[in-house]
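Each remark here refers to the structure printed beneath this line.
All protein chains but one are shown in place.
Chain IDs A, B, C and D follow the sequence of writing; residue 1 opens each chain.
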Amino acid sequence: MTEKIGVYVCHCGTNIAGTVDVEAVSKWAGEKLAHQGVVVSRDYKFMCSSLGQELIQKDIKEFGLTRVVVGACSPHLHEATFRNACKEGGLNPYLCEMVSVREQVSWVHTDKEAATEKAKALIAGGVARVVHNEALEPLRVPIHADTLVVGGGIAGIQAALEIADAGFHVYLVEREPSIGGHMAQFDKTFPTLDCSACILTPKMVQAGSHPNITLLTWSEVTKVDGYVGNFVVSINKKARYIKTEDCTGCGICWEKCPWKVTDEVFEAGMAKRKAVYVPFPQAVPKYPVIDAVNCAYFLKGTCKACEKFCPTNAIDFEQKDETITVQVGNIILATGYDLFDAKRIPQYGYGRLENVYTNLEFERLCNAAGPTGGSIVLHDGKTAPKTVGIVHCVGSRDQNYNAYCSAICCMQSLKFAHLVHERTGAEVYNFYIDMRTPGKGYEEFYQRLLEEGTHFVRGKVAEVTDFARTPEEEGKLIIQVEDTLIGKQRRIPVDMVVLSAGLQPRHDAKEVGKMFGIACSSDGWYIERHPKLDPVATMTEGVFIAGCVQGPKDIPASVAQGAGAAARVLGKIQQKEIALEPVRASINEAQCSGCRICNGLCPFSAILFHEDKMVSEINPALCQGCGTCVAACPAGAISGTCFSNEQILSQIEGLLLLNLDVKEAAAA
Amino acid sequence: MNDKTFEPTIIGFTCNWCSYRAADTAGTARVKYAPNVRLIRLMCSGRLDPTFVFKAFAGGADGVMVTGCHPGDCHYVEQNYKALRRFILMKRVLVQMGIDPARLKLQWASAAEGVQLAAEINKFVEEVRALGPLHWNLDYQEAVSTPAMEEVTA
Amino acid sequence: MAAELSFNQEIANMMYATHGNPISHCLQCGTCSGTCPAADFMDYTPRAIIGMIRENFKDEVLASNTYWSCASCYHCTVRCPAGIDIADMMYALKRYSMWKSRFKEGLIGPDFSEAFVKMIVNSGKSFEPILATTYLPRFSAADMVQEALTATGLVLKGKIPLLPKRIKRLKKFQRMVKRIIPLGELS
Amino acid sequence: MTAKPKFAMYWAASCGGCEIAVLNIHEKILDVDANFDVVFWPVAVDAKYKDVEAMEDGSILLTLFNGGIRNDENEHLAKLLRRKSQILVAFGSCACEGCIPGLANLSPVGDIVHTAFNTLTTDNPHEIYPRASFDVPEGELHIPRLANVLRPLDLVVDVDYYMPGCPPESHQIAAVVDLVVKVVKGEAELPPKGAVIGVGDSTVCDECPRARNVKSITEFKRIQDVAPVDPNLCLLEQGIPCNGPATRSGCNSRCPNAGTQCIGCYGPAEGVLDYGARLIAAFASVIDAKEPEEIERILDGIPDPVGQVYRFNLAGSLLKASAEAWKAK
Partner (left out) sequence: MKQYAYYPGCSLESLAKPYQLSAKEVSLALGLDLKEIEDWNCCGATAYFPVDELLAYTLVARNLAIAEKTGLTEFVAPCSACFKNAYYTNNYLKKDPDLADHINFALEEDDLHVEGTLKVRHLIEVMLEDVGLEAIKNQVTHPLAGLKIAPYYGCQLLRPRKDHEDVENPQFFEELLSAIGAEPLKYETKTRCCGASLIITNRKAALEMVRLLLKEAIDRGADVIATTCPMCNVNLEVYQSQVNREFGTDYSIPVMYFTQLMGMALGIAPRRLGIAKESVPKAREAVTA
């Protein structure tokens, strides 16, 4: 026997000793397991006390122990304690194994004899296993102090500002020409009805001018390498065709540009913009981009009006896309959401019937800077509606589309009802399934709407049509619905219909997530580490999420998550390095056949395949040690530390008391 | 064991994050259950290698219980589905080998479900008790004996 | 003793091919009733009927005309956000009411369905004039005259044949039917 | 030249293919003859059991033992040859892990006999079965007694080396012969006891030239149901359950090269305890389904899981034989 093992069985006062004959167990282990290398076996009142720990340390020195087994409480409670004790005693901490004879034996069983026998088996399992434990060192990874924030909506802006204010550098990458995200498109925000621009613009400006923030708009991340503490990120800065050093944002170019295109992003298709444009007046940064896909010069080779008129010669048609590479320690993804495509529900008439709008279009209609200057009018551009129907849950809570609740539509629909009432005096009908107003001040807002005389019809709208059955319906849009509170089918003629389309994951969320090593739930939102206790972390160390990427939510919650993710990142930066448990899998290259069975199994993309050598390899910094690939490798080429085959198979033998004389063991 | 009721021996595999913690929870709450189950901690139910299960049966276990996080809650995102798939295929093999597939149980348990886990353990112990001893290894030793042709063709 | 089945379970048991259809998932959103072209002619809307089934209002459900007013247009089915096949459930209610002979007085549907099936069992094909005798007497006088006029017009135009068609292997066909339901109950 | 080392080969429960494989090593067979004194090899030389019994213990240098242990004669010879040999090699899949004869471990021995003597193709109206002993003028004849189950060689005697394959590939046999010849000449050393010889150090995929990708299986199919089989793509990715990933390399991926799936004759890879368990884990892991019903449906594509994952290894697996097989008395 090469190993010298010490076994320690804890009384835990009477917690263990009350049900398990601790002395007998310890004595049994000393005798029956001696052939497996047990050289000393003791019992003690409180093993976790300093005296108990010293006992182990003394034995390590005296007996030259090479392995330690502690039969006590759950390892989740004191594994760290005893590993540390071993370390202090000069033994590698991973050569210590804990056996839970309190949570798994004394506390849950009553028959003393049976409990004692089970405790013996568990100790035998622990001893058999510890023989195969390896001396390990935790993986220490330094944390680079810079952070990448992807997505410049309110969540991303908040996160970037928190970190920058704390004195650390942030790269804020935004795909569009300006930061601001969806919030920049709104007129008012519920429930307080603050002007969206008024509260958002200062934050955007701050982010744009912060010395610790490198703002990269019109840019996208193309590649992420590395792991927590040391990510290497490639970012494609799309050609803007503007020399930003020279541009003053005077606006002459877009004034002179003759080429108009419908703005599908910021104006939600409700207005036109020029080929050279800033999405909105308060855009940050202030300089425009030339949309090459729609620019006359790029399409036809002539025009260059902007170039001619630019007072600072800032236009540069020769600019090319540029890839920059940055190094960061942590990443926050805040890429937000897309709006559900209301065309997918043909019976609501969107895209077919004039005067059926989506919620985002309606936001633009309300917005003082929007296409109608903030007046709510029909498609003809002048008539104010006399009746407006607002349809909740469009595409949400519906198994045909998105099964989840989009969380903001009720409140947003109430906001619209109020705006319509306030600005046009029109009769407003809200059609809802359930009214969900769970935020602070939200229910009060609902009460206010009730007082304003809004009609609330409880029922999911069946269809919207312009086929009039009666003269009163002529020329109107008719909303057909069951008023479930009355139990009657109703047809309500209105002038305008607003569809509160739900929130859904970005169309490219899956691919983007993959790049960062994080996964989407079946709904398509990124999966958080824990839905309640760790909503901004992900299963990939060093990658955090904030705002609507994690799931539908309103602005206050998005801001809170932005700040929360920032706090988590700052915590990591302050620690300077992190120690990762050395529970890792690795591949024996000679034995790997390159079958690629394991390649798709790792949720953290830790397994890479070398096409040249036709073998797979595991990146230890990405591996979280779940062991799935270890179990799956048909060639037995993958092994895992802390949970190796030898450890587990031996533990099975130990638990079944196999390498003992079975009868003798039972008699003892 | 002869005159007493048969006490099955059961090996359990638990994942570190949910079901092992469920066992802790049961302990902390002093929930009582049958002492027949001996648990082995894995990081994840995805670590479950069918070798472990066969080894346990071959080594004298009467039942094997595999536990993991509920589908969708896996600490490692979706490795418990891999355990599920292996479990289903293993059962098919056990049937062919003449081992009642009810001797292998898969149970999802969250860290909070100490009471439920205890109840499931009790249920499983009773089910295995009803099936009687498996004693795979012992019977195999006898089985290599060479019967006479007459015994065989009788 | 087995607990008595709830009405919900009884109806689920009547839906063989769709394995019981998850009516317990109903959100009571009213899409079905908002959609239904016959809703105005129903005692309760389809949504209300589902709510009542779930709460075991068996007598009230069976005594309503709702399910016999369903035209099986499946419009509700394709729109239901909970994936419920409401039209199929209406069929199940019809079957249940036929089985238990419990339906609202004065409805034509049950007699019509029964007559239809009998006719097919007897000939293998459907034939309007035979059918008409089962429902015409239930019409109001004015409706009957209308119907008669319509029918005569059709006969004159050669659209309604004067004699019923029969399939060739009628005997075998009837034995086939018998393997599923005893013929005595129908013909 | 008088002191040529002694060589023996024996054939227990097996098909005989291994013997042929040895004869099939072409001119190398001359090396065997040149370097060894073949003292016992029923298929090739005429020597009796009693001749072997008469030999001194340990007097045979090398014995290649093929076939599993199915009856008392097999067992007797295994023990005898162990005693007489310095190096005992479990030769071929049957001796190593049971092979096809080991699949009989799924059935009770009685069923096996019944099947052999009374099937549709064996007309046995009077139900006549062989008897354990029979009187003839020369005396009493005994036929060997069948064991309840078949055992690989190492469950009966101590084995020095393993050489898997059904049969082992000729080039591998030749290489091993070369090695032993070198050892005899003092030019090389023997591998550590217990080693698997005449094999590669990875699995069949390692030698297989087919292209492969990340695997995700939505359907398992029999190869004859796949039309057309892509000749250049990994068969497993085409839904054909190929055992290559788990099977010890060394055969030069003969089967996948020939257009059909590896069935596993070279046994498990180094250090693997249970071959079938490895395949269960591997196949199940790459199934693309999360719902039990869907998983079941996909697995229905492997109608005989034990036959699939234990075709060559059942007798040598952890579970070894079915309950019915050994519980039958």
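As a working rule, a residue touches a chain if its C-beta (ideal position, glycine included) is under 8 Å from a C-beta of that chain, and two chains touch if they have at least 3 such contacts.
Every value quoted in this text rests on a predicted model; they were computed, and no experiment measured them.
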item: For the chain not depicted, the shown chains it touches; value: A, C
item: Which of A:H35, A:K223, A:K260 or A:R469 contacts the chain that the document leaves out; value: A:R469
item: Contact footprint on chain C, counting only the chain that is left out; value: 14-17, 37-38, 40-41, 65, 68-69, 71-75, 77-78, 85, 87, 91, 94-95, 98, 107-110, 112-114, 116-117, 120, 124-128, 131, 135, 139, 143, 146, 149-150, 153-154, 157-161, 165, 167-169, 172-173, 175-181
item: Touch residues of chain A, complete complex, unshown partner; value: 345-347, 352, 465-469
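The rule we apply is simple: only the chains that are shown with their structure count from here on.
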item: Pair exhibiting more inter-chain C-beta contacts, B-D or A-C; value: B-D
item: Interchain centroid distance [CA atoms averaged], chain B/chain D, Å; value: 31
item: Multi-chain contact residues (two or more partners), chain A; value: 601, 628, 631-632, 645, 649
item: Two or more partner chains touched - positions in chain C; value: none
item: Sites on chain B touched by chain A in the complex; value: 7, 9, 11, 20-21, 23-24, 26-28, 30-33, 35, 38-44, 46-49, 51-52, 55-56, 59-61, 72, 75-79, 82, 86, 118
item: Chain C residues within the chain A interface of the complex; value: 27-36, 39-40, 44-45, 47-48, 79, 81-83
item: Parts of chain A lying in touch with chain D, wherever the complex brings them together; value: 590-601, 609, 614, 628, 631-637, 645, 649
